[in-house]
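The other protein chains are all here in position, but one chain of the complex has been omitted.
After this line comes chain A, so read on.
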Amino acid sequence: MTEAVDVDGLIKRFGAVTALDELDLHVRTGEVHGFLGPNGAGKTTTIRVLLGLMRPDGGTARLLGGDPWADATALHRRLAYVPGDVTFWPNLTGGEVIDLLGRLRGGLDPKRRNDLIERFELDPRKKGRAYSKGNRQKVALVAALASDVELLILDEPTSGLDPLMEEVFREVILQEKRRGDRTVLLSSHILSEVEALCDRLTIIRAGRAVETGTLDDLRHLTRTTIRAELTSPVNGLAALSGVHDLSTEDGRVAFDVDADALEPALKSLVAAGVRSLVSQPPSLEELFLRHYATDERSGR
């Protein structure tokens, strides 16, 4: 399978600060790839390296089969970018910005442009300064989505959008996905968005990729929370290696269990006699929190 983004061991330093510390990122052609990480983890820096705006201090980065630094302009004809913190020229209207950026990328589809403006309920006649944060974001989104390009690089594209517009954004991305020939690299904080849209995702922390894979892959890494009422005291549960935070009280047990310890844990519950059982499926939230929290296991 070909890769739209192929990043290995990427290093970027700003003076004494190491922003990217041997980062790996692999985005397959045609997929929607979630790019998650806490603030300051290096998401925007990675994207800027991919856009040839910054030069890495080590490692390799390939974008659409080319060198993002040396072939910058040639590659930019094949991609569209939505920056995380968007501001536009105060004396240009939103419509003018959309047209200008589209033309500089090598043309945009006017029908699609107008359709998107309508769906995002954007007034293209306002000038740069008059737009709120959410509306500036819409200008950048329409400019990117109306361009006929292979790769969309979206840096927290829905920040500042209201829930209705977030929904519109999801619909549009899902449509793109169905077309199948566009690759999307989506940096985001909104987990439901990532769950709804992404085929695979990469979680980075302190400039390093800490997890990567499909959502299902990653779910296996998470723990299921079990609460049960038992008819007799349970034996051997505490001894299981995949069981965490076990508490027992008046015949009730509660614990978290790793995916691979689920079966032996349930067996010991059944052996004790189950009166009722509630199991909470692993959520991306939990996965996220585990990696975002500053514990020693997941980072340096």
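Side notes on the structure shown:
Here is the rule we go by: a residue touches a chain if its C-beta (ideal position, glycine included) is under 8 Å from a C-beta of that chain, and two chains touch if they have at least 3 such contacts; residues count from 1.
Definition applied: contacts and distances are computed from a predicted model.
According to UniProt, the chain absent from the figure is "ABC transporter permease", selected among "ABC transporter permease", "CheY-P-specific phosphatase CheC", "5,10-methylenetetrahydrofolate reductase" or "Multisubunit sodium/proton antiporter, MrpG subunit". Among the residues A:L100, A:V172, A:L215 or A:L240, only A:L100 touches the chain that is left out of the figure.
Annotation: of A:R62, A:K127 or A:H189, A:K127 touches the absent chain (contact as defined above). Of the listed residues A:V5, A:L25 or A:L51, the one in contact with the hidden chain in the full complex is A:L51.
Check A:L20, A:V86, A:V253 or A:L287 against the missing chain and you find that the one touching it is A:V86. In the full complex, chain A makes contact with the omitted chain through residues 48, 51-55, 72-74, 76-77, 79-81, 83, 85-93, 95-101, 103-106, 123-127, 129-130, 140, 153.
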